[in-house]
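Missing here is one protein chain; the remaining ones are kept as they sit in the complex.
By letter and in written order, the chains are A and B; residue numbering begins at 1 in each of them.
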Amino acid sequence: MTAPRPAHRSSGASRVAGVASALFGGGSATVFALLIVIFAGIFAMNPSFMEPPSLMAFIKNAAPLVVLAIGQYFVIVAGELDLSVGSLVGTQVVIAAALIDGEESRTGPVLLLMLVFGVLVGLVNGLITTVLKVHSLITTLGMMLVLYGANRLWTGGAPTGALSEAFRQPGRGGVEMPVVRLLPWSLLILVAVVIAAVVVMRRPYGRVLIAVGDNEQAAAFSGVRVWQVRTAAFVLSSVMATLAAVLIGGYAGVTAQVGEGLEFAAITAVVLGGVVLGGGRGTVIAAMAGALTVEALFTLFNQLSLPSTIRPAAQGLIIIAAVAYAARERSQPAPPVDDARPEPARS
Amino acid sequence: MRKTRVLSVVAVAAALAVGACTTDDPADSTDEVDQVVDDEAGDEADSEEEAEESDADEWFVQSEYERQLAQRDIEPEGPADQPWLQAIEPEYVDTAEYAQDGNTLCFSNASVSNPWRVTGWITMQQQVQVYKDSGDIGEFRVSDAGDDDNKQISDIQAFVDAGDCNAIIISPSTTATLTPAVEAACESGVPVIVFDRGVNTDCMVTFIHPIGGYAYGADGAEFLVENLEPGSTVLALRILPGVDVLEHRWAAAQEIFADSDLEILGDEFTEGDGAAIKDIVTQYLQRGDVDGIWMDAGDGAVAAVEAFEDTGNDYPVMVGEDELSFMRKWQETGMTAIAPVYSNFQWRTPIEAAVQIWNGEQVPSEWVLPQAPVTEADRDEYLQRNADMPSLHYAKFGGENLPGYPEAWQDR
Partner (left out) sequence: MSTTVDTATAMPSRRRRLGTTELVYMALLGVVVIGAVIVAISGGNLLSTANTVEMLSRSSLLGFVALGQTFVILCRSLDLSVGYVMALSSLIGATTMAGDPARIPLGIAAVVLVAGGIGLANGLIIAVLKVNPFITTLGMGLIIKGYLDTRYKGPAGAVPEAFRQFGYTRIGFVPLSAAVMLLAMAAGIAYLRTSRTGYHMYAVGGSEDVARLSGIRTGRVMITAHVLCSIAAGVAGLLIAARFGTGSALVYSSGYELDSIAAVVLGGTFLMGGRGGVAGTLAGVLILAELDTVFNVLQVDPFFKEVLRGVVIIAAVAIYARRQVERRATRARFGGDGDDGGTGPGRAPDRPPDSTAGGADGDQVVAGHGGDR
């Protein structure tokens, strides 16, 4: 709904304004401002951070969370939540390590299997939520417990096996380049995913997704099959979690704790991006910016040499303050007449 | 309508009450236990409080630190090829009063939430199997508290209340908080065996542990001091704050670093997560050189090493752990490193101790197991022995002579 809106305003100046407001408007302005401030802070502390190799290292580390945030965005904008992504990332890495077991030739088939598993988890989440009418917080909380337990039950408590070199390439490797030294695959993957996500949100499916999150009834009355749309959102989220698992497994290898707490980080990132829990508002670009902000915040703390015990407190304060600031912007009264208002379920 | 609800509540309550009445009333025995526990714990609390006031560095106790460092050089008593039966400076206690024919063994486990505990837990089960086959152990009853102190207190209480455990093994999740529950278990008259982390009481028959956290932290820190030029930089990576075993390791390392010419760049909490470790190390490398890495546990040590590879830096002098993924990386890269060991074979000892106690044999009141780091000298030998083991397995797991070896550890 946010993305197509500029099309309603035709004249030049207002189109620029429209694009700007689509990018920075509503609750999303805060996150871009915050991102710029944090990057400025990091740069002030350590100018070498802006050198290409350092930036590339930052991207490699941030990529999994950005991908997860994009997945979470689909679910949140449709009015749901997905708490199972952290467990799913962990489970997928464990599956990869156990099944590949160091054999290069198994990489491809196992990746396919992971994709199938991801789709399956998304389908189960989506169908339980939409058909059985279980609140998604509970569905995905249950799924989180099931995945956590099942994966450890399967491997006896700690991951077994090993990842292949090929599996690790997307998260760890890159193309040798002059300026940046190494252009990480994860950056290329990230760009592709972001473009794909933006395209999806501009297509009818994206508009319907927002419409469903904004007002389920109106969407249903205009002929949208709400359950299908939402289930697809859960599948997208799980597929993104699978991709994040490939990136994070590639980046850091197998540890027993992989994936823990990522669900809250992803939700925080999305909300920080001005996407409203409850659905219907926010852009995927802003969600991505939210994820970058969360990661940049950690980098800033590190550059500031903030004692690591205080960091959670600073993070909590900044998140609350940013979301409160965005909410303040949003809760200012709307102009009484707004002819550019799109109908929620036009498509 | 309200009545139906009330009725259903009453029905449930009645079901519970009827159930409760089917066995004897616990009040007489348990109340007495509670009373005694409270008295003892009261005294205990006072002494803790005094300790609290000297707040300077609550995790560092000089005398204990010195004792552990000295214990590293003491030749342990017992068979050299069975380190889980060895003991350093044991003071034997008589267990004749516990000699019995009963053979139900109860084990309250803190958790199996990390690979070290998983490896040990498999070893313990295999050891139990040996004694089940020989008839020494009948039933082996286990509660897993999932790292929840309160749940472990309930678990221990449940064993005491059940009344049919012939010995209770406890691996406490936190030292201070489990003390009252362990005391209650001792008061019930059942022989209690505590291992791994300790508790603030000596009521148990035996307390089994490797030398300890100070020695572990010192092994790594001393290695860094010896192998780095004065003025070199060291980054400390830690798992979590506030966990006693880990805090002791860091306290000892700080003590040693303080007397050295090394520069400590910082200490960071990583929760043992590979991605977090790699990110933090990469950031430190962007800001300057890191010559050495000290870790309070080896989880994710490989990710730290990879951060050096990916940024094109020379390998640091590395403190890891005897986890195989790290040891394999160490062998592969040939870097200068040490693998401190928190002896995983200690998971066999409590089972041995229980059987010895039932037989009325003497056991050490504090059973200090040897704890020696893996160095470059014996690294390849340990890797050879564990060649078929998964990467998150621990080299000094000490289960090679158990019947389930090697499948039990391979097919987890």
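Some observations on this one:
Keep in mind that, in the parts below, a contact is a pair of C-beta atoms (placed from the backbone, for glycine too) under 8 Å apart; a residue touches a chain by one contact, two chains touch by 3 or more.
Not measured: the values here are computed from a predicted model.
Across A:46, A:130 or A:293, the single residue that touches the chain missing here is A:130.
By the touch criterion stated above, the residues of chain A touching the omitted chain are 1-2, 5, 21, 25-26, 79-81, 128-130, 132-139, 141-146, 148-150, 152-153, 157, 214-218, 264, 267-268, 271, 276-281, 307, 309-317, 319-320, 323-324, 327-328, 330-332, 334-335, 338, 340-344. With the whole complex as reference, residues 1-2, 4-5, 8-9, 11-12, 15-16, 18-20, 22-27, 30-31, 34, 37-39, 41-42, 44-46, 48-49, 52, 58-59, 111-112, 141-144, 146-151, 153-155, 157-158, 161-163, 174-180, 184, 241-244, 247 of chain B touch the missing chain.
Simple rule for what comes next: only the chains that are shown with their structure count from here on.
Remark: chain A residues 46, 48-49, 53-54, 57, 61, 64, 155-162, 172, 181, 248, 251-258, 260, 298-299, 302-303, 305, 308-309 touch chain B in the complex. Contact residues of chain B toward chain A in the complex are 112-115, 117-119, 121-122, 241, 266-269, 271-275, 277-280, 282-284, 286-287, 299-300, 302-303, 306, 310-312, 325, 390-392, 411-412.
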